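Please read the structure below before turning to the comments.
All protein chains but one are shown at their positions in the complex.
Moving on to chain A:
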Amino acid sequence: MVPVTSVGADSPVDGIVATVPIVLSLLVAVWALVAAVRHRPPDRMQFVGLAVLEVALLVLSVLALVAVGGGDRPGEPGAFFGYLVTLVCLPPLAWVLARMEPTRWGSAIVCAVCLVAPVVVVRLQQTWEVLGG
């Protein structure tokens, strides 16, 4: 239960740059889920998806770091950078575990990790802009 909050227009982790990885991640999750249900090991598509997702997350991170370099500050710096580091580590984690497990459960791992990534992106947005209360 993570409430989606509106983030200020000056947030570097808002808009298309956050929407793209969220949508990508969910697409890979659905694809991997279908594979897992069909007893299929992670296929090429899942690995390509993870790679593209990683690129999108790196773009997000670079833009966030550029904003920080430009003088903007996240509301909760510690948590923000914690989430940022975690976020870019997720696709590689899924990749490694999926390679180790060439069964339907490998696909299930890709699905699980790709469901977590959007949550982390949303948390990232929330920690940039600390809401009152």
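By our rule, a residue touches a chain if its C-beta (ideal position, glycine included) is under 8 Å from a C-beta of that chain, and two chains touch if they have at least 3 such contacts; residues count from 1.
FYI, contacts and distances are computed from a predicted model.
Among the names given as "Dipeptide transport system permease protein DppB (TC 3.A.1.5.2)", "Tripartite tricarboxylate transporter TctB family protein", "Integral membrane protein" or "(Fe-S)-binding protein", UniProt records the absent chain under the name "Integral membrane protein". Listed by residue number, the positions of chain A touching the unshown chain are 1, 39, 78-79, 82, 86, 89, 93-94, 97, 100-101, 103, 105-106, 108-109, 112-113, 116.
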